[in-house]
Every structure is written in structure tokens, then in C-alpha cells.
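A single protein chain has been omitted from the complex, and every remaining protein chain is retained in its original position.
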Amino acid sequence: MSGMSKIVKTAVNILFPLTMIFGLYVIAHGHLTPGGGFQGGAIVASGCAMIVVAYGSKWVFKQIKEKRLSSFESIGAVGFIAVALLGLVFSTVFFGNFLAGSSLLFGTIPATGSTGADFNTGGVLPLMNFAVGVKVIAGLFVIVLVMAYASSVKEWDT
Amino acid sequence: MIEYIPFIVVATMIFIGLYAVLFRRNLIKIVIGISIIESGVNLFLITLGYREDGVAPIFTSLPPGTTYPAGMVLPVPQALTLTSIVIGVAVLALMLSLVMHIYRKYGTLDVRKIRRLKE
Amino acid sequence: MEKRTIVAVLVFAIVAVFFFFSVFMVHPFGKPGQVNMDDHIIANTQNETGTNNAVTSVVFDYRGFDTLGEATILFAAVAGVLMIFRRVKQ
Partner (left out) sequence: MGVEFFIANILVLILTVVASLVAMLLRDLLAAAVAMAAMSLLLSLEFFILQAPDVAIAEAGVGACLSTAIVIIAINGTKRMEDE
């Protein structure tokens, strides 16, 4: 797809940071409020798809290569598995929650029942949320970007 | 009868998607039918996990007077649905990429013509 | 009428009848039957994982292997799309 008119570009310039902030908020507060890695990643990838629609895939390809996005996705997957393996090392099982109950980062155990939102809880779940968020952002964005570029090219060599 | 309406809706959505898969010839319409079936399955899982007068299983500032665990909806079907949605969009992207490739190779989206062209 | 169309109509009718009768064998809306595992998760998610959101604790802690498989599927889908459109790039 090629770029669209100036009105669309201006509207996207205003809307894109808001979408980005909302998506990152949903990722970061995944263990307290509705949300998490998948949902926030989908919201941020929607904002990136908005950029692709407004500016055209050729312009986006000049800014970022799809190999870099693909390696970001691999980094997210490796981080997820690494946190799970750390559970095997420091706790007893794969996917063990070794940070919960300790005095380290994210280690507080909240009171039972209806509580307020304490960000410093959750054990390894916020770290996994970040890893899965990076993975979903990069994966869905690279899918949309590559498909948009392929649909704008007229001649392929099949 | 009246309490079975969500399940009847799920069955109707799966029928609609199955009809599109079986009787439509366009490949993109078949993909849309598969997506409708998947939406029906997601709705089925969420409907299975609903508990009467329940609230969402999130403890941050609960409504006052909530009893748990009897007053909360079931969390496991929601988690399974969450996994299913992301798998659905991945499969949709892969199917549509294959459809675009087929169109560039054969020049048509009709499944019967494609089968005839293949020989 | 082709033979393929007849088979398709037959399959559609059989699945439709099967679904219509199996709808009434599910438990009624809002009254789930077996809830032991879910009750345990709701009651213990704050003590065991320290998380207020029970759904996130199920996704990443109690049933982490499901999420691992889902991440693998997403990775495979991205690899497949990149492989299909590999020759498009100049």
C-alpha cells in the first residue's frame, strides 16, 4: 500500500502515541488489572498497523527491517523460556514462581481478599508479561508489514 | 429452553461457518468461515465458564459484599480462550498468505477452477 | 448435482443434527458442574503466586506449558509468513 492523504497522517500522528502508551500500560499492569502480554501486544501491534496503513509499507521498510523485528520476536521467546528455566534452577519445577514470597523484585505477597493495586507483587509473572508482550508486538507487526508489502508489489517471481 | 439460548447461538455460529466452508467457492470466504467457527468456539468456552451472578476473577478493588470462590466466574476457560485467540490470528495470517500465493500462481480464487488447473 | 455436493450436504446435515441434540446435554447456562480446580485456583492465587489477576496466574503459572505451546505456534506462523513472501523482496 502506498501512503494516504495528509489528514490521515495527521490523525495517526496524534493517535499513535496514545495507543502506544495504553498498550504498554496494559502490558505493565497485567498482574493487577485486566490485561497482560497478549492483550497489550495486540493493542500496540494495532497502532503499528495504523502506521503501516497511513504511511505505506515502503516508508516503514525504510525505517525498520523485518529481520530486526524477527530477531525481536526471538528475543521475546528466548526471554520467556529463560525465565521459565530460572524457575527450574532456583525453584523445583519448570515455570516455578521463584520470586514470589522472596524479598527481591516483585516479591511481595498481597493480603487475601479485595486489595489495592500494589505494583510490587506477582513474582515472575510481570517478567513473563514483558517477554510475551515483546514477542507478540514484533510477531504481529512483522506479519502485517510483510503482507502489506507483498500485496503492494505487482510482479512476483513464483 | 430459555437458559440454553447461548449454546444455541454457539451452534448457529458454527453452522454458519461450516456452511461457508463447505458450500462457498471463494477461498477468502472459506477463510472467513473458519474464523467464524473459531469465534463460536471461543464463545462456547466463555459461556461454559460463566457462573450465575459472578464477577470477574480479579481481586483489585472487588465490589463490596463479594463472596469468593463461589461468587466468581471460572478462570481456567478464560485462560484457554486467551490462548485460542492468539493462535487464531496466527493461523488466519498463515492461511491468507497462502491464499495470496495461490492467487498469484493460478490467477483465480475459485476452488473448483484451481483443482482443474492443478492437473 | 455432483457427487461432491451430495456428500457435503450429507456431512452438513449429520453435523447439524448432532450439534442440535448435544446443545441440550451441556449443563444449564450459569451453573457449571465440576468447579473444584477453579475454586482452588481462585482461593489460592493470592497466596501462591502473589497475583491479583487470577486469569494471568493461570496463563503464566498454573498452565504455563499451554502458553509455551502458543508462543511456539506464533513463532511458527511468523516463520511461515516470512518464508512464503521470501521471494517477493527485491
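Just so it is clear, A, B and C label the chains in written order, and each chain counts residues from 1 on its own.
As a convention for this text, a contact is a pair of C-beta atoms (placed from the backbone, for glycine too) under 8 Å apart; a residue touches a chain by one contact, two chains touch by 3 or more.
Only a predicted model underlies this, so the values are computations on that prediction, with no experimental measurement involved.
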Residue of A:L24, A:V53 or A:L86 in touch with the missing chain, whole complex considered: A:V53
For chain B, the residues touching the chain missing from this view: 5-6, 9, 12-13, 16-17, 19-20, 24-26, 28-29, 31-33, 35-36, 39, 42-43, 46-47, 49-50, 52-56, 58, 73, 78, 81-82, 85-86, 88-89, 92-93, 96-97, 99-100, 103, 109-110
Contacts of chain A with the absent chain, listed as residue ranges: 1, 26, 34-36, 38-39, 42-43, 45-46, 49, 53, 140, 143-144, 147-148, 150-152
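One rule holds for everything that comes next: only the chains that are shown with their structure count from here on.
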Centroid spacing, where centroids are CA-atom means, of chain A and chain B in whole angstrom: 23
Euclidean distance of C-alpha centroids - chain B vs chain C, Å: 9
Multi-partner residues of chain C (at least 2 other chains): 46, 52-53, 55, 57, 59, 67, 74, 77-78, 81, 85
Residues of chain A touching at least two other chains: 32-34, 36, 110, 113, 115, 117, 136, 139, 143, 147, 150, 156, 158
Footprint of chain B on chain A - complex, ascending: 32-34, 36, 38, 42, 110, 113-117, 136, 139-140, 143, 147, 150-151, 156, 158
Interfacial residue positions of chain A with respect to chain C in the complex: 30-34, 36, 66, 70, 73-74, 77, 80-81, 84, 94-95, 97, 100-101, 106-113, 115, 117, 121-125, 128-129, 132, 135-136, 139, 142-143, 146-147, 149-150, 153, 156-158
Chain B to chain A touching residues, read off their complex: 56, 58-62, 64, 66, 68, 82, 85-86, 89-90, 93, 96-97, 100-101, 104-105
